[in-house]
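Taking it in order: structure first as structure tokens, then the write-up.
A single protein chain has been omitted; all remaining protein chains appear in their positions.
Chain naming follows the written order as A and B, and within any one chain the residues start at number 1.
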Amino acid sequence: MNEISQQLVNGLALGSVYALIAIGYTMVYGVLRFINFAHGDVFMLGSFAGFYLAPQIAKWFPLPSWGGWVAVMAATMIICAIIGIVIELLAYRPLRNRPKLTVLITAIGVSLLIQYTCQHQAFFGASQKAFPPLLPSGNFSLGGLSFNTTQFVVLGVTLVLLAALTFIVKKTRIGMAMRAVSHNSAAASLMGISNSFIISFTFGLGSALAGAGGILYGMTYTGIEPLMGVSVGLKAFVAAVLGGIGNLPGAALGGLLLGIVETYAGGMSGVSTYRDGIAFAILILILIFKPTGLLGSKQIEKV
Amino acid sequence: MKPESLLLATFASLFGILSLTGCKSGDGSTIKVGEFASLTGKEKTFGMSSHEGTELAFEEINKAGGVLGKQIELLTEDNQSKAGEPANIVNKLISRDGVVAILGEVASSRSLEAAPIAQEAKIPMISPASTNPKVTEVGDYIFRVCFIDPFQGTVMANFAINTLKVKKVAILTDAKSDYSKGLAKYFKEQFTKNSGVITSELDYNGSDKDFKAQLTTIKGAAPDAVFIPGYYTDVALIAIQAQEIGLSIPLFGGDGWESENLLQVAGKAIEGHYFSTHCSPEDTSLKMTSFVAAYKAKYNKTPDAMAALGYDSAYVLAEAIKRAGTTEGPKLRDAIAATKDFEGVTGKFSLNEKRDAVKSAAILQIKDGKFKFLETIAP
Partner (left out) sequence: MSRILKDPRLLLLIAIVAAVITGLGADQMNLYYRGVIIDIGIAIILAVSLNLINGHTGQFSLGHAGFMSVGAYVSAMITLAAQKSMGADALAWMFLPALLVGGLVAALAGLLVGIPSLRLRGDYLAIVTLGFGEIIRVIFQNVEAAGGASGLSGIPRMTGLTWTFILAAIAVYVVGCLVNSTYGRGFIAVHDDEVAASSMGLNPTRYKVTAFVIGAFFAGIAGGLFAHHKTTINPQVFDFMKSFEVVVMVILGGMGRTGGVILAAIILTLAPEFLRAVAEYRMIIYALLIIFLMIARPQGLFHFGRKRKPLTH
């Protein structure tokens, strides 16, 4: 029983990171109807931003400490937001009226470009780097289960960011504009909403979340390298689809569920080797049996 | 569709003509040795290390006057850690560049791809660090200067029984790596033969980051130690996470652990654990200290096991050429096969009839953030 609960804790922690990145995917999909393949790499850039920023920020806020951590998070989120907006402007905006496939291929291109450039010696280099400790962390036991304080931070931050995001989308004007654009962009622009601005804003917001995910991931798993965004990005995408693409709480739910399922599978002898394939299997099953996801709504294909 | 097939035919014939102009180059004033390694891509760190060791060795040899009165020209090609590339590269080195021998590779899968080509062309090939037994089984022109997985697996099993004195061990394997799976298999064989018990066998995929699931299950079965025959990138994270879930039993593994990076990323979490490797950096033999000094001077970092093996493979070849008195394939092959009691940086070894190196393994322990020599285990 203990083991099952322990795996649940592990699964929730892993799932929180997936959730943060899944939210970014789902937001961009909701507004632009396309999968931003490069999202996982923005997450990676967030981790590296934290890695390089930490020593600089430590000059004002000694690390590890709460103050320093907040500073690194904030700085990284802003940097990633900018990166996301720039990518959209340079690579996706020129393709606004092209078929979705063209944009998808471009997104793959952008993703590979980021990965391989970062691998090069002149940039980050291909070998793994040790993410610096940002918060005082400790392991402790409670009721027979082992916890690490970082896990709580990750879960906590995810919930806070999710709440903040939901607030923005549901209760602010810009959020309403985002919803309008995702519903019907032509009508939205007729109502005076600047689609371009909303799209940039959405990208910025989603990328900021990915950056936050990158920091939390670095804090949890310590080892970072330029290709880390690939599998995490793909799994976060599966999570977004699982929850219903375009649906924010769905993405969070999908992320947590996927984290839990993967963790249980990983802990079982004989099944653990198939762990990589499980995310894909879930994806295929969902797309076949319930393509709108757990919480999503039907999208009619207009002729 | 019409012009396409014609295009096809044209190109096919064009190349047919072009290729007849290909020929072996070489004016005989240098001895050409080919090397193929992963200088870029996923396994860049291992490839660069072994290449640097090889390069350093030939530099020293050339400075000392070369071999048979000629300088050695090292032709290195990068296979980008990709399958399919070694075949093209080795073909090129042999048929176009006219090398007399091939050095490479670290990864067994890529050595396996190149070996049949070298064998067929009767060009000797020496692998610095491929540990899959199948590599030298390809043919009598294929050699290696490292020990093989069955040996290392057995060494670690004996270490567990005799030194760690544990009876129950869990195994955590890298499912994507045949090196890891091979090592696990031989460890299990030897360990269970000596009445050891394997409490659980779990896998992960190389470059996974989250191992808590597997570690939690392992903890649940209450073993005395965990055998982790994987690479240092993953081992670092495994060690950290083991500590996080309160798993405080000894962890041990193979030569894939050996890298400064392991200490950097894992920090205190890896303290006190063990692994086997080819040689100890603390070895005070003259060969080792002068190698370490020369390597540091040229590349500005401490050499790892791959570099040492690359170095040794180059010297084994050079010695063999001297003994054979020629670079002719069959005679050179025989000379390499006769390598006996070679004093390498990685220890004193001979090549047995299977063309594998017979040498001792060193067990290292991480103490005070450094690799410390614990014991040697002879074959």
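Everything that follows uses one rule, which is that contacts are C-beta pairs under 8 Å (C-beta built on N, C-alpha and C of every residue); 3 or more make two chains touch, one makes a residue touch a chain.
A quick note: this is a predicted structure, and the numbers were derived from the prediction, not measured.
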Out of B:70, B:168 or B:181, which residue would touch the omitted chain in the full complex? B:181
Residue among A:9, A:35 or A:178 touching the omitted chain: A:35
Candidate in contact with the missing chain, chosen from B:87, B:337 or B:374: B:87
Among B:40, B:136, B:214 or B:313, the residue in touch with the chain that has been omitted: B:40
To test your reading of the contact rule: which positions on chain B touch the chain that is missing from view? 1-9, 11-13, 15-16, 18-20, 22-23, 39-40, 77-78, 80, 83-84, 87-88, 91-92, 94-96, 108-109, 112-113, 116-117, 121, 132, 134, 138, 175-178, 180-182
Over the whole complex, note the residues of chain A touching the chain we left out. 34-35, 91, 94-95, 97-106, 108-110, 112-113, 116-117, 120, 234, 237, 241, 273-274, 276-277, 280-281, 283-284, 287-288, 291, 301, 303
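Keep this in mind: only the chains that are shown with their structure count from here on.
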Just curious, how far off is chain B from chain A if you go by their C-alpha centres, in Å? 37
Please output the residues of chain A touching chain B within their complex, sorted ascending. 2-3, 6-7, 10-11, 13-14, 126-130, 139, 141, 146, 148, 217, 221-223, 225, 227-228, 231-232, 262-269, 272-273, 275-276
So in the complex, the part of chain B that touches chain A is made up of which residues? 41-42, 44-45, 175, 200-205, 207-214, 216-217, 219-220, 233, 236-237, 240, 243-246, 261, 264-265, 267
